[in-house]
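One structure below.
== chain A ==
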Amino acid sequence: MTLTAILIVAAALFGIGLFGALSQKSFVMLMMGLEMMLNGTLLAAVGFWAFTLEGAPKGQLLAVLVMAVMAVELAIGFALVVAVYRKRQADVIEGIGTMKQ
Partner candidate 1 sequence: MMIFVLAFGMLILFLTFGIWFAAVLDGVFSRRLSGQSAVGLLAPFHAAAVYLTQQRLRTEAPDQLNWFLSIAGYLSVAAIGLAVVPFGPDLAVIGLDTSVVFWGACESLIVVLIFLHGWSPNAPLSLIGAYRYVAIGLPIMLPSMFVLIAAAIPAQSLDLREIVASQETMWNVIRQPLGLPLFLLLGLSLTLRGPFDYADSEDLAGGTSAEDSGANRAGWQVARLAMLVGFSAVASTAFLGGYLGPVLPGFVWLVLKTLVVMATVIWLSHLLARMPVARMLGLIWKILLPISFLDLLWAGLVALA
Partner candidate 2 sequence: MGRIGGTGMTDLIFYALSALAIWSGWRVFRVDSMIRATFALMVSFISVGGIAVLMSADYIGVATVFMMAVEMMVMGLFMVMFMMNPAGLNPMQMVHQYKFSIGAGIMGFVGLTTAVLLTNFPDNPLPENRDTLRDLGIELLGGSMLIFETAGVTLLATMVGAVALSSRRGRFGDSDVGAAPPGLHPGGEPAGRKVEKGGGHGGHGGHGGHQMMAEKTKPNSNDDPHEGHGNMPEMEA
């Protein structure tokens, strides 16, 4: 278990997340792509903390913040999905193509 190996795994997770976020039509699946990218970020943050920071606690703080970002993204994302669905009965991205007035 080296830093390089961990970062490559994190890069793979990030790549998969990018693919998902770009390719999925459904809002909720799109959010799963974003979460997957944050998953890679979290792994990279913990990896850097464990291997290059001599255990400085700020590295763990960064990981905690990544988790907070995930929670915020999910909550606001779902609220927006609900709002859009109420307004337009749309649950796919193409459904709000006319949002630009």
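Candidates were picked such that all candidates are chains of the complex that A comes from, given by their letters.
Here is the rule we use: a residue touches a chain if its C-beta (ideal position, glycine included) is under 8 Å from a C-beta of that chain, and two chains touch if they have at least 3 such contacts; residues count from 1.
Remember, it's a predicted structure, so these values are computed and weren't measured experimentally.
*Asks:* Determine, using the touch definition above, which of 1 or 2 touches chain A in the complex.
*Replies:* Selected candidate, touching chain A: 2.
*Asks:* Contact residues on chain A for candidate 2 in the complex?
*Replies:* 1, 3-20, 22-29, 31-33, 35-36, 39, 42-43, 46-47, 49-55, 57-58, 60-61, 63-65, 67-68, 70-72, 74-76, 78-83, 85-89, 91-95, 98-99, 101
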